[in-house]
Each structure stands twice: as structure tokens, then as C-alpha cells.
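Structure, as C-alpha cells:
Yeah, one chain of the complex is gone here, protein chain that is, but the others are all in their spots.
Chains: A and B, in written order; residue numbering restarts at 1 for each.
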Amino acid sequence: MAASTPVLEGTPQSRARSFAYGLKAGDELAYVLTLAAASAVILIVALLVYQLWISSRLPIHKFGFSFLTGRTWDPNAGDFGALPFVFGTCVTSALALIVAVPVGVGAAIFLAELAPPKTSNALTFLIELLAAVPSVIYGLLGIFILVPRIRQYLAPALRDVFGFLPLFQGPFYGVSFLSAGVVLVIMVVPFIISVSREVLMAVPVEQREAALALGATRWESTWDIVIPNASTGIIGSGFLALARALGETMAVTMVIGNTPQITASLFAPGYSIAAVIANEFTEATGDLYLSSLVFLGLVLFGLTILINAFARILILTTQRKGAQS
Amino acid sequence: MATPHQQLQPITTRPPAELTPPPSSAVPKIRAQHLNFYYGTFQALHDITMDIAANQITAFIGPSGCGKSTFLRTMNRMNEAVRNTRREGEIRLDGEDIFKLDVASVRRRVGMVFQKSNPFPKTIFDNVAYGLRINGVRKKSIVEETVQLSLERAALWTEVKDKLNKPAGALSGGQQQRLCIARALAVEPEVLLLDEPCSALDPIATLKIEELLFEIKNLTTIVIVTHNMQQAARVADYTGFFLLGKLIEYDNTRRIFQNPSKKETEDYVTGRFG
Partner (left out) sequence: MTRQVTFRRRFINAFMLSLTGVATLLVVSVLFFILGYLLWHGIGSLSWNFFTKLPKPTGETGGGLANAIVGSAKILALATLIGVPVGFLAGIYLAEYSGRTFAFVVRYITDLLNGVPSIVIGIFAYAIVVKPMKHFSTFAGGCALGIMMIPIAVRTTEQFLRSVPTALREGSMALGANKATAIFTVVIPAAKQGLTSGMMLNLARVAGETAPLLFTALGNMYWSAGWSQPSASLPVMIYQYAISPYEDYHQQAWAAGLVLLALVLSINVTARLIMSRGSSLARR
């Protein structure tokens, strides 16, 4: 701001000019501050990945890839293998999804297609509140309410009907893959419902009408036409739910039984990656033990990144497809 | 409600549609009696009484918001999907009260083609086959035959016969609309309702559809809603003029356009409003 006439101190012009300078400096300050914050986010994540990586150096060096396939977890002998935990994480998450997807999509259909708008909104609100319940509370209810009920009703029923499958054989004490799976179902269903309901509502009304006009029943139009239209979004919601289930710690720790083993029976106690880290991190003696746990954390992180990326791509594809029609 | 034969000047270059004698059977294909329809508290249809003749083309004309589409959609009970609606009065299909029949059955017998084409995100073949499959026709040979026949009737077969497995969305607007017609025809409806089927199409595509309507007239009864008077004049045997939810006049198309008996009709068809 070159001045052609000199400005005296203390005059209105000088005050105005210093105000203007202050503003301009404020502008630059704001830009720098916000840019620093944005960069800080990137730095934090970079630091996180880096930390995980270098803290895992020991087991990476000692076990290499066989860490992922090692079946024994023996801190005393210094032998660490991730397979029982990967197994447990995958089994409980898969079990959770197998039940949660049909139930969740079913409820989403009801909310998107059948329920009157006000009821649908109210119920969705309540269901979304379920997603806000902390994990440890699910664990609390899991230990004291769910597990005894499963032991009393569900496990015997499963054994009676499906006992010929190795999945449902063997003694059942309560804490088990099954219990962890059931708790995860409850925790993950609200996400599936929330996303699926939105993608179902986004299917254009004309598609539904076209099916109805051909003489399809309500259910046929939903199943044959609306759901395929929304299918990528629904699958995406499944992946998001899967990512949540994989990383779920407290509720699973409290009901899975904390026994590293690989077995075909869902009735047996097991372990998951997040659970073993939660349980043993503060008691790990020795660098190899601790860093093996960190390595497990890195494995889990990698898994969730992959699945989240997949899910986002899928959901984006549905949105774009819907926008075209 | 047909009128006696009369000598009239042709109003288009198309050979004039014959003044058909009244249907010999006493039972019209569709009979509406004292039909009232409400969206919430708004009354969209007032005391509509009319007969739709079998195997003829009947057109509904009238300005926007006059109720012609609402009435059309009542005939295959599509309006029931909208919340907060109420209906009084009767509609009979071949003498049967459609509101007492199972709704999906009614819709199979009374098909509909919509204003904007809405093919399913499936292949061309699967689009046409869909109606067959849900109605229990599974045998491959029958399905293939019917799909071909329907596409031929919709004047689309030659254009798509080599790409039946391609997605329907790849077709042009006019082709998609003919696909929707083929899809509707595949379930052999007794009545075909068309809700302004050409409003989103160019004149050539429109012409193709109008020509195919003539061809399929003997297969099914056609009711078409159109905001384009000339289309009604070109295509329809009978025309009903709607205004503000009332059926003002319903007669042989020639009569409506050349010698209407109500003033409102005359004002509309001569372009004084609408």
C-alpha cells in the first residue's frame, strides 16, 4: 500500500492503515495456521505408520512372513505367531456379517419401503443411537446378560439343530467365538441399516413403479429391482461394517475367552488381534513380546485400510450410478 | 359411447381413422362409474363415469393438472402406492371390480408405460423377460419366443436382435421407450395404459411409437394420456377431454376435434387455452 502523501501518527488515516495491515497479516496468519493444521494431520498419520513399522522391526526381522502363518503364541518360549488371532478376528467378524447383513438389509427395507416417513425417521434415529453406545457397555451386557442366555438357549438349540456340523460341537462354557460373534452382530447392524436405508431410498421411484406396473408384488419389486439397483451401496455398507468388526476391541475381549487357538468349533473360546493386544500389552515382558504385539497392530491396521478403501470405492460407484439415471 | 357414422374432412395426412361402430358386446373393457379421487383433502377427480372400448385407442387430453394422468393411474391401481389418497366409486375390468381383485393381478392385466422410460439396469433380454419370469414362465424356449415377439411388436426387434445381452441403458431414449412397451406387452396385458409416452422423445421416435400403437391395437386395448392434441387426433379412436378433474366430453375423436358439443372442449381444441 504505497502512500503518495505522508500520513501522520495518530490520525484516522494511520489508524485505518494499521488496521488494514493487521487484517492482511491476519489473513496470512489464518492461512498459515490452517495449512499447518492440515499438514499436521498428514504428519500424524505418517508418524503413526512409521512408529508401527519401526516398533515391529524385531519380529519382522526374526519371523518375517511366517509371523502371519505361525500358529503358536508362546511368550515364554519367545515364539510368536499371528495366525490364531487373525483366525479369531476373521471368524468372529465373518460370523457377525453373515447374520448382520440379512437382518440389517431386512430392517433397511422395512424402513425405506414400508414404514411411513415419520415412523421411519423415528426408528432410524433410535437405531442410530445404538451405534453411539460405547463398546465397553456392549461388553458389560455381553458378559452378564448375553453370554448366560446364549449358554442357556442359543447354544443348545444350535447343537440340537446343527450339531452334525463341526461348527457346533464340543463343550460350551460361555465365552467363545460364538458369543463374540453375537455381540458383534448387535454392534455392527446399525451401520448396515443406516447406509442401506439411504441407498435404498435413493433408488428412483420410476424403477419401483416399472416393476409394480408389470404385476410384480411389493416384495418382488423390492427384491428383484430395488435391491439390485442399490446393491453396490449395500455391499459397501457390509464392508464398512466389516472394518468396524475387525477393529472392535472391548466387547470382543470381554466375551471371546482369550484363548489363542484355531479350531472348527464356534463353541470354543478364542482370541482376536485387538483382544490380545488389549490384554497383554501392559504385561508384555521383553522387547520381542511387546513388538510382536505392535506387529499384530500393524497387521490389523493394514487389514482395515484395505477394507475401508474397498468400501468407499463401492459406495462412490453407486452414487454415481444413481446420479446418471 | 360411439356416434353414428359421418362424412368428415380428414384433418391430417394420415388416412382417416374409421368411425368404428359401437362395440357389439354390452360390456366395455373398462367401465368407470362415479369415480372420485382425493390426494389428502384435494379432490383430483370428480365423478368420472366412462367406458373404454375394447381393442380401440382411447386418448385423454386436457391441460396440465386436469386429472387425466391421475385417472389413468387409477385404472391399474398405481395410485395406491402414494400415501394419503382416497378413492370413491368403481372401476370394472371386464365386469370385475378391480379393487376387489389382487392388485398384482390387476397390474398384470392392465399394463403401463410411463412418461420417462424406465428400463431396469439389466440386459435388453432380461428387461423384456422380467414380467414373464415373475409370472412363472420359466421354460427357456417360451421365454425367448415371447421376448422376440414382444420386441417385434414394439418395432424394436431388428434394432436390438444382435445385442440382446447388452445393457438396456445403452439404447437411445426412443429405443428405451419401445423397450418398455415390449416389456409391458410380454405379459400379454388386456389393456395397455400409456402416460404421455412420447413427451420426452423427438418427432421421429414419436412417430415410430404412434405407428406401433396402430399395429398392436388388435392385441390389446390402448389408453393413452397426451398433452399433445395433434397426437390424440392422429392416433385415437375415442378421446376424452378432462378439465379440473372432471370429464367434460368423451366421444369419437373426429367429433371431439371437429364438432365438440361443449364450449370448454371447443376452446381447448382450438387452442384458446391450455
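Convention: a residue touches a chain if its C-beta (ideal position, glycine included) is under 8 Å from a C-beta of that chain, and two chains touch if they have at least 3 such contacts.
Source: prediction; values computed, not measured.
Residue A:51 is the one among A:51, A:152 or A:285 that touches the chain missing from this view.
Of the listed positions B:91, B:104, B:192 or B:269, the one in contact with the omitted chain in the full complex is B:104. Annotation: of A:82, A:96, A:150 or A:189, A:189 touches the absent chain (contact as defined above). Residue in contact with the omitted chain (choice from A:127, A:195, A:211 or A:288): A:127. Among the residues A:58, A:82 or A:277, only A:277 touches the chain that is left out of the figure. For the options A:35, A:98, A:157 or A:264, the residue in contact with the chain missing from this view is A:35. The set of chain A residues touching the chain not shown comprises 23-24, 26-27, 29-31, 33-38, 40-42, 44-45, 47-48, 51-52, 55, 102-104, 106-107, 109-111, 114-115, 123, 125-127, 129-130, 132-137, 139-141, 143-145, 186, 189-190, 193, 215, 217-220, 223, 243, 246-250, 254, 274, 277-278, 281-282, 293-294, 297-298, 300-301, 304-305, 308, 312.
Although one chain is not drawn, its touching partners on chain B can still be listed: residues 102, 104-105, 108-109, 132, 134-137, 187-188.
Assume only the chains that are shown with their structure count from here on.
Partner chain A is touched in their complex by these residues of chain B: 76, 78, 81, 83, 104-109, 111-112, 114, 116, 118-122, 130-131, 134-135, 169, 180, 183-184, 187.
Of all residues in chain A, those touching chain B in their complex are 116-117, 204, 206-217, 220, 224-225, 228-229, 321, 325.
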